[in-house]
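Structure below; questions to follow.
Note that this complex is displayed minus one protein chain, with the remaining chains in position.
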Amino acid sequence: MNNPYFDLLMWARGPGFDIALTILIGGILLRVVEIVVLGRKKDLAKPKGSPVSQGIKTIFTRSVPRKGMMKDAPVTYIGGYVFHIGFFIAFFFLGAHIALVDDLIGLNWPAANKALIETAAAASVIALLALAWTRVKDPVRRALTRFDDWLVLVLSGLPLVTGYVAVNQIFGDPTLMMAVHILSAELLMIAFPFTKLMHAVTFAMARYYNGSIQGRKGAES
Amino acid sequence: MTATLERGLNALREQIDAPVASFFTSCVSCGLCAEACLFYKETGDPQYTPIHKLELMQRLWSNEYTLLGRAKSMLGLGKKITDEDLTEWETLVYDSCTMCGRCTMVCPVGNDITMMIRKMREGMSASGHGPVDLVGAAERHTDGTSPMGDLTKALHARVKQASAETGLEIELDKPGVDYMLILSSHEIASGEEMIAAVARIMHKAGVTWTISTEGFEATNVGIQLGNRDVARNLVSRVVDAAEKLGVKGVISPECGHAFQAIRWEGPNLIGREYPFEVVHIIELLDKLRAEGKLKTKGKDHDRITFHDPCQINRRGGINKEPRNLLNMVSDNFIETEDAGTMNWCCSGGGGVGANTRANDLQAKAFNIKKRQIEAVAPEKIVTMCAFCHTTLENQLEARNMDDIEVLGLTEMMAEYLDDED
Amino acid sequence: MADKPLLPDLMKAHGISRRGFLKYCATLTSAMALPPMLAPKVAHALETTARPSVIWLSFQECTGCTEAITRSHAPTIEDLIFNVISLDYHHTLQAASGDAAEHAREQAMKDNWGNYLVVVDGSIPIGNPGYSTIAGISNLDMLKETAEGAAAIVAVGTCAAYGGIPHADPNPTGAVSVSDIITDKPIINVPGCPPIPIVMTSVLAQFLTFGLESIEVDKLGRPKAFFGETIHDRCYRRPFYDKGLFAEGFDDEGAREGWCLYKLGCKGPTTRSVCATVKWNNGTSFPIQAGHGCLGCTEPDFWDNGGFYKPLSVPAGEYRKLGLAAVAGGAALGVAGGAVGRANKARAARAHETVDAHDLEKKT
Partner (left out) sequence: MSTNSDNLHGREAVDLLKSHISTGNARPVLQEIHAALEALLATGTTSTIDLGAIPFGPGDERLLDEVLGKGELSATLDVLGTSHVEETGIPGVWRIDHFDQNGETLSRFVEVTFLPEILKTQRADAEAGLARLAIRLEEHDSRTH
């Protein structure tokens, strides 16, 4: 006799994860290399500032909204911050996830308590809902929204919700919900290289290019 | 030759590079660029969202420069770009974008949307979707010496006037001098003030300079139209003239896109570095100030504000210099909100002002600038771009606000120049 | 059956007072995880129900389950044997051997046909029935034969319930569980490797005192009273888990402070059992209290759960090799993709016709 939920969990932890990780790593590399190989022409104009240092600086400074922008699009900004920070905390400070990272790359750090993780996850989900709401209600976002955007919203929210359900046994068999949680994360991993989720990697490239183009001119970025 | 869809797409294909690919890959369609765009802000129309103006370019990149997109195209799933698409997007790409670069500054993932608009225009112009007015200007400039036709005679006249007014000798086509000044056709057409101001300041600072009759036009409609062949042709005239005269540097005048053209795009258009330096007139004046070669006397007591030309400050890197100078000659200088790097565009840049089709839209888009000006209630607005200057004057006049005087910074510096020996 | 005396009479005969009976009932009620107020009902059942015949079959097993049940303290196996049941066949515990033993089984089946209870420990090899036989009878045949006249079957231990260790990958004997073979009889699974002794005896006691219907089972056939919650739910180290405090090694400060063993591979969160409350060795301790993570032995295929010392959240597969392949493959595809893009661009550049301003209109 076997437990189909347990088998599902083991599949998710075994072949499922292998497949997802392979696609995630292979896909990210594919996308990044594909971009880098395209190359760009050497800029022949005599530089006024430093393209490299400003490029690197911009990777970080662009995380802060420019003055006045926050009040123009509060939901997008606050929702964006809350989602990203919440997701980051929920992912990187849950003990179980740290164990995963430890196994993957051998890095370890202290875990946060359940209350913090769950607050972060809940805030993150609420932020996603707010962002989804702007995609429905706001004309600019509605016009820009494609299937990809919805997919990304749903895929980002699923691991948060299923993780909460699995840990707190809100409903469903805990083994099944754990499997569902892992599978939802794997879905996110698989979709990552081929959807807008890629921005989580290429934003650094984009910000670098932006900063270096501006920096070369001695302009701000 | 005739413009064709294929030629346009081909031109666009040439424009796709690693930065463009990284930008499109990173866009999460958050729509924040809209909040930075004067056209969206003043109309509330979502079609003016900057990234939306690039949808066709995004499609081309996706179809032809990504593995997944190519696979889709092979299966016949990728949506092709048609001539109708280009027609539809022409007004978005030209009439509703001054390439002011505010969207580039706010994009949270760091997309240089403005740079991509510039690239997008390559495809638009090559496929025959350049605005009629800009194409006309390009034809006139190609055939003559400026988009207004041949201004050589006018130049001679202005130099003569300036020389008479200042009592200083201004020698055209003089080899071996420090700097060669180029001018925007507006500056030539509107009067001799700019040439006279430069003459007085240079004389006082002990800097030698000249103007070439073979390459004196600074504006470059090829940049606004987005056609590098045209732009190369026009910029080459200046480069050739400077090399012929063997000057140490070329002075870019008070004109935004002209500075972009000669300073930042030029070497890349002609495919080599210049044997001379390019400075914006305001950069040069600030350098002279720092060296103690530019002295002024007296101050303007009127309430003065400054308008930053997008191509010179935000996209040109000249921010502190004009303020250093302005503070020398004004004791009542007040900044508008968002002044400096995030200044709002005058609404005339990027070819919009020269594109009569866009007049109504432009007038709407100017309102944000108008409100900011009203908020500080200045008596004078100083700027360092002749086109911003003209646009501000026209738009203020249309709103019965022409009691506000618009001035060029170079002329203002010359006005307060300490001439005494 | 009628000749078997009832428990209170037995106790009386042994000089045990009514107080002793009350104490026994209270303890049995507690052991069955029933609320204390049901103790009188337990007493009533024991006072009125005859002791049924039990046939205990041991197949492919290690005798650990039998060893464990003999250490049950409440109720003890002696209690069961003497007080609650009539254990007519158990080849480890019975005095008779050989033909006499088999005869006892046949006799018990005949006498109690349709009413006896079969307890099974050990899995059944079906790869080749010859892997495990008793008195020349294969386990498969003996199970089928004995089960036919049974009122119900209790599969004791993870081997009987789910196949257990013999069933573990690669399962050389083709071991299966009782429920894989017998499908037409009620089966109660009491998994564990071994099961907690008093869980075994309590399930038997409850079965015998209140009947089959009184035992609510989950999808895996386990009594919910003992397998309704995960060990993690009831673990005294749970507060550390919630605080994010984990032992990182078996000898580190966290281990000494009694922090959560999740990162050391504890399977408590997915393992249903009452280990954390009932505990082992007469309620002394349980694995987690002793400083070792739960192995998950009450769950099917616990032996194949990716490693006893691997946290549940850690992948169990061969991802490292695949990851390297993905890096190489992804990079190669990227270079190829980029090269196609570059070629596309170069082709466009070659096709570029230098234009001048007069070429920018569509001429027909």
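Order as written gives the chain letters A, B and C; numbering starts at 1 within each chain.
Going forward, contacts are C-beta pairs under 8 Å (C-beta built on N, C-alpha and C of every residue); 3 or more make two chains touch, one makes a residue touch a chain.
As the structure is a computational prediction, the values presented were derived from the model and not from experiment.
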So which shown chains sit in contact with the chain we cannot see?
C
Using the touch definition from the top, which of C:R238, C:R272 or C:K310 touches the missing chain?
C:R238
Which chain C residues touch the hidden chain?
12, 16-20, 22-24, 26-27, 29-31, 33, 35-37, 39, 73-74, 76, 234-236, 238-239, 256-258, 276-278, 282-283
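The criterion applied here is as follows: only the chains that are shown with their structure count from here on.
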Using mean CA coordinates as chain centres, what's the chain B-chain C distance in Å?
77
How far is the middle of chain A from the middle of chain B, if each middle is the mean of its Cα atoms, in Å?
38
Would you please write down the residue numbers of chain A that are in contact with two or more other chains?
30-31, 34-39
Chain B, residues touching no fewer than two other chains
16-17, 21, 65-67
Quick one: which bits of chain C touch chain A in the complex? Just the residue numbers, please.
161-163, 176-177, 179-180, 189, 219-221, 230, 233, 241-246, 248, 260, 262-263, 269-270, 299-301, 304-306, 310-319, 322-323, 325-327, 329-331, 333-335, 337-339, 341-342, 345
Chain C-facing residues of chain B, complex
1-4, 7, 10-11, 13-14, 16-17, 21, 64-67, 70, 125-126, 128, 130, 135, 138-139, 141-143, 222, 225, 227, 229-230, 233
Show me the residue ranges of chain A that touch chain C in the complex, using the header's touch definition.
1-3, 6-7, 9-10, 13-15, 17-18, 21-39, 93-100, 102-103, 108, 110-115, 117, 169, 173-175, 178, 182
